[in-house]
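Note that this is a trimmed complex: some chains were dropped, and none of the rest were shifted.
When the chains are written out, they are named A and B in that same order, and each has its own residue count from 1.
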Amino acid sequence: MKSETPKPLHKICGNEMINMILDSCQNAGLSPAIIVIPENSDQFESVTRKKIQYVIQKQPKGSGDALSQIKQLSEYENIIVLNSDIPLITPSTISKLIESHIESNATITLLTSIPTENKGLGRILRDDKNNILSIIEEVDVDSQTRNIEEINVGAYCFQSSWVSQALKELHPANNGELYLTDLIHIASSQSQHIESVKLNDSNEGLGVNDRAQLVKLESILRTQINNKLLLNGITIIDPKTTYIDQDVQISKDTTINPNTHIKDGSIIGSNCVIGPDCTIQGSYIGNDCVTISSTIEYSKIYDNVHIGPYAHIRKDSILEKNVHIGNYCEIKNSHIGQNSKSGHFSYLGDARIGKNVNIGAGTITCNYDGSKKNKTIIEDNAFIGSNTMLVAPVTIGSNSITGVSSVITKNVPKNSKAIGSPARIFKTDQRKHR
Amino acid sequence: MKSETPKPLHKICGNEMINMILDSCQNAGLSPAIIVIPENSDQFESVTRKKIQYVIQKQPKGSGDALSQIKQLSEYENIIVLNSDIPLITPSTISKLIESHIESNATITLLTSIPTENKGLGRILRDDKNNILSIIEEVDVDSQTRNIEEINVGAYCFQSSWVSQALKELHPANNGELYLTDLIHIASSQSQHIESVKLNDSNEGLGVNDRAQLVKLESILRTQINNKLLLNGITIIDPKTTYIDQDVQISKDTTINPNTHIKDGSIIGSNCVIGPDCTIQGSYIGNDCVTISSTIEYSKIYDNVHIGPYAHIRKDSILEKNVHIGNYCEIKNSHIGQNSKSGHFSYLGDARIGKNVNIGAGTITCNYDGSKKNKTIIEDNAFIGSNTMLVAPVTIGSNSITGVSSVITKNVPKNSKAIGSPARIFKTDQRKHR
């Protein structure tokens, strides 16, 4: 991979390969999982989200050596061993492999595939009676075995009692490594029962050895995710440029425009128009929302909200029903009440804004005083004039008005008008603007 | 489609399928059109733009029943019946079908196709002499008929006198529906003359039954639109991510960069550079313009205008020759005169701006007073200082200057300078800035 990051931690559609495999195992009902990792690979523990047991392989002495690091193998009747670079393997394939293994009472059951291109992959050598004899690695193929179409995917079930013993019989290859795949030959020479399960869709068995392959798998998974959404009643104008994580939920009759990214478990309601050019991360979006050319991060957007273009909704913001956020508006860690509007150029940070509030163009919550962030409160029905500076901490009372270019350094009571820099406050009988 | 929207109202490249077919009919010289719709489908009338007659089918009892809802069938000598889900059908195919029907004096002439995938489609059953016997729907195919390659597209010419009678002879299928396609069998059993026209390009006959197919057709049409533009002398750097509606016109030697959307009958001159990341809707753009990463809606942009990045030209704006609109500028319902510039951060709404005006960064037309929108007028050669607030309604006279951070609440006569908040006005002999 030419990378400082271990291969299984590279991502496909936003998820690390190792997590994709762990998810599939969990969805197939498997537990517990043990991962063999090299020494000094703390990255694994910070990335994997499941309850995992780690076993250290001190020397990189091959997959056979890796498996033999797991001391409690014999505690189980059967084990399943999965390479960490086959992230598209599905729970149903894992289940099928296990079921076949148990039903046939085989010593080994392995997953095979007939890919469009066998180069670099371990070929499955069978005898006349179709019994599996061994796996021939690329370096060992000759003119006879080169064209064998069936290859080893890298997913195996073993009888634990047998494999615990057999691992001790592995001989190092020329490079000093012990290969797990040599177990097949050992088993066949012992006339052990070897079964196989063949993939229907060879894409599922594709492995990753460089970033071109990583990208290929990302493209396959992206197509799968988008097709599923399309058939569930989501319109995706251009699935090739729509990047949706597997854990995202979208409801019926929402349209996703091109060049849109929806990530990190976002949930999107029905009848929305999302994109073009949106990135939505870890957010909830209600029904009937429109977001155009905007970035939304870890926020909650209720029904019928309109955002964009060129808006930026930052972490921990809540936009209530019917809110309108127009161009060049940044909202950070703020709560905006129903029917409130910020149509143009404004920075609302650490603010709590009521209902029916109008935020004039150029409004800024001056939340940072050089050492800490302070809160701004704007109550219902307030009208914030253009270019108002809200020097936090500060509160604007309900029904109050701030003048154009006013600098608000003190709280403004309700039903008042604040004018000037610094603003003076006038009581108003009725709401007049500016 | 898993949608609240009726299938024919789903869009392809910005146009509803029903409108695409109506356009093709009109371009083939056909009139009038009658559409059979279910009860309570008012959406159709709001969407179709042509003079159309609607006939209601009260119960969803199949395509045969739908056609029999049209009472005036016998007023015509021949009719053409088109399914509403074959939106890529061309005017020339429609003409060819009609010509063939009239020339051959057939009772029925139907459009057929040999697609790459026949699954789910009605197979054309022919006898030894190549006469059409019937259409076999997917549910009725058997081992013999499954592999018939020729399928029914869903476009037919009928002799009206015959079809008026024949519709009465249709028998309900198992699901209670009357199938239009059964007319073929009725005709052949009467030894009526049945003709067919076969599509050269099977893509043209593709139907839409889910959103994956909708997307496929969008992709085909997008390729056709872009290829036509390429061959007409438009450079499109990446046609796969360039989304241009069919009714858009673009002149020679304009370059369209990736991820650009041009919609709603926009017209673009020659020698422009559009994109990347532009959305242009219903707008006119002259020659030699550059627009980058911007959104332009229903506006008129004259020659040699530069827009962007991150500009937003909203509805009903006019930008005269040589105007420059830079980053983070929003223009709404405003007229900007020749050679005027708004380089950074500004909101110009409901404004009329003369020639050679310079709009400083941070300028805002405070057009909204809480109840209505008011107009700003800036006359020729004015120089608007940075962060000027123009509290509308207000006029800045020609050759006048506003100071940095001034708040203009009263009209500024020509050859004047307005300074402060609220601004006081000084007469100037000659133009000095700030």
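Convention: contacts are C-beta pairs under 8 Å (C-beta built on N, C-alpha and C of every residue); 3 or more make two chains touch, one makes a residue touch a chain.
Just so you know, these numbers come straight off a predicted model, no measurement behind them.
With respect to copy number, the whole complex recorded in this structure file holds 3 identical protein chains, 2 of which are shown.
Everything that follows uses one rule, which is that only the chains that are shown with their structure count from here on.
Taking the mean of the C-alpha atoms as each chain's centre, subunit A and subunit B sit 34 Å apart. Only residues 227, 230-241, 252-253, 258-259, 271, 276-277, 292-293, 309-310, 326-328, 344-345, 358, 360-362, 383, 385-387, 401, 404-405, 420-421, 431, 433-434 of subunit A touch subunit B when the two sit together in their complex. Interface residues of subunit B facing subunit A in the complex, by the touch rule stated above, are 1-5, 10, 210-212, 214-215, 218-219, 240-241, 243, 259, 261, 277, 279, 295, 310, 312, 328, 330, 345, 347, 362, 364, 366, 368-371, 387, 389, 391, 405, 407, 409, 421.
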